[in-house]
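Below you will find the structure I want to go over with you.
Only one protein chain is missing from this complex, and each of the others stays in its spot.
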Amino acid sequence: MNQHPAMWGHPMTPHQAFNAHTAFPLATPNPMRNQHASSPVSHTQQPLVTGTSVLGLKYKDGVMLAADNLASYGSLARFRDIQRLHPLGNHTCLAVSGDMSDYQYLKKELDGLLREEEALSLSDSHPALHPSQIYAFLANLFYARRSKVNPIWNAILVGGWDATKEESFLGYVDLLGTTYSSPTLATGFGSHIAQPLLREAFEKKAGIDGKGELLTAEEAEALLNECMKVLFYRDARSLNKYQIATVTKEGVQISESKSAETQWGFAEALRGYGAQQQ
Amino acid sequence: MSSIGTGYDLSVSTYSPDGRLFQVEYASKAVEAAGVAVGLRCSDGVVLGVERLLHSKLLVKGSNRRIQSVDDHIGMATAGLLADGKHLAERGRDEASNFRDTYAQPVTVQILSDRLSAYVQAYTCYGSVRPFGISTLVGGVDKTGSRLFCIEPSGVFYGYRATAVGKGRALARTELEKVLGKVDEAGEGSLTVRQGVLELARIIHLVHDDNKDKEFELELTWVCEESGNKHALVPADLLAEADAKGRAALEEGMEED
Partner (left out) sequence: MAMHAERSAALHELTSAPIQHAFNPYEDNGGTILAIAGKDFSVIAGDTRQSQGYSIQTRYARKVWQLTDRAVLATNGFAADGNNFVKKVKQRLEWYEHAHHKQMPLKSIARMIQTILYGKRFFPYYVYNILGGIEEDGTGAVYSYDPVGTYERESCRAAGAAQSILQPFLDNQIYFKNQTPEPGAEPFIPGNLPLSTVLALVVDSFTSATERHIEVGDGLEVYVVMKKGRPTDDLVGEGKLAPGMAVEELDALGEGDGEKTFLVTRSLKRD
């Protein structure tokens, strides 16, 4: 299975040759080029600048999200100071993987929506949008765009705190309009590498029904740090510089960028790769 | 009114022989009948206030507000036809968000007022429409500081340190001049928004005609550091204080008379 964002939305053909080490997809000629002006409208068929997986976790006081600061151009680590956590109002936060220009479009769209909501609320005092409402909006938007075969090439986690129900919210939505919720979530490569670690730690404390006591803020953050470290070791499109967003009833708080402590000493002993001789 | 029966007041696209547009002047009459709206620039922000006349005791408290938000940092108070005010505010929000999309920065109060005035002016050019029956105070804080503008039904707009529109505007303006006179004496920075709120509440109570008019609700908003440079309702406790002090000042004044 190829977890490169460029392969999302493509039919699953595990054995199909795919070289992620080229500056994909620019190296392959695009048949849509050189076509007549009257040729069919073409839409985004592949992402260009991409962010890798993001993580989400429910804990005692709310939700935590994690995302690194890298935006890749194929295999090139193109932008290394990109924030992929985006607060929406006081009690919702997005963690975004996939195409970064689509992410910027989403930010603009949602910020505009929220600004208008806030402006209107002065006259009629209506409450701010709940996380579940923002999530529903995103799900409808993504599904509508996939149905026009013009997808928004992202997989997104929505984390939030519902002040009315006094409970946390965590949901996933992607370029196909697929939605689901779970106490722990991860997109892309993280769904293979981090999700098992998150589930194990979550269930160890809360039980498989999730009805037991949830992780504390310290435990949750330590768990996310560990997952981001493992991802950095194994995901070639990741960066050891990431942020964690915490959404509680107090609001959204996004951490400064930080790094996990890593050990690369073992690499010296490896044989069979790189320039060194046997 | 000399124009009546002359036929020059039927359409906004026809001037009278002496160069007037009667429909625009009639629109101003709609404004004159409305409860007063006041705006005041202070050293650290801007305050808007409205005397919201209650035509029925059955109305829900705080409903049908006449001050609206146009963008995070800009508010708008109207005097005249409430529905026209809502429409113009909607247009203002569109303009503000369009400006943001285009230039990636918040619109200044001046540019917004300019665009809104152009929109209002367009309703004085065609026989098929009627002019806006409102005067609009646009107030906010932008990169140039705190700003206040007033747009008339004709589409003309001016910048002000303080101004008032609607019923009793003449008295309100006189009072505002006194306030600003004191500021000029005391020097720059002597009038804060918190003081401004009290002044506006006092003036609105003073201007309100108890004999002719029904009850009213005091409506106050501001844009200042305390509100995070966002257009927001003045906090309930300060509003209550301002309302009480305004009422007290009025009673004091009566005793003196």
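Order of writing sets the labels: A and B. Residues in every chain begin at 1.
Everything that follows uses one rule, which is that a residue touches a chain if its C-beta (ideal position, glycine included) is under 8 Å from a C-beta of that chain, and two chains touch if they have at least 3 such contacts.
Values in this document were obtained by computation on a predicted structure and should not be read as measured data.
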Open item on the list: In the complete complex, the chain left out here touches which of the visible ones?
Closed with: A
TODO: Return the single residue from A:A77, A:I208 or A:A222 that touches the missing chain.
DONE: A:I208
Task: Touch with the omitted chain, as defined above, among A:S75, A:S101 or A:T179 - done: A:T179
Open item on the list: For the chain left out of this view, which of A:R146, A:K205 or A:K249 touches it?
Closed with: A:R146
Task: Footprint left on chain A by the chain that the document does not show - done: 1, 9-12, 16, 28-31, 33-35, 43-45, 143, 146-147, 149, 151, 172, 176-182, 191-192, 195, 208
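Here, only the chains that are shown with their structure count from here on.
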Open item on the list: On a C-alpha centroid basis, what's the spacing between chain A and chain B, in Å?
Closed with: 46
Task: chain B contact footprint on chain A (complex, rising order) - done: 108, 112, 115-116, 118-120, 122-125
Task: Touching residues on chain B, where the partner in the complex is chain A - done: 62, 65, 67-72, 75, 89, 93, 97, 100-101, 221, 231-233
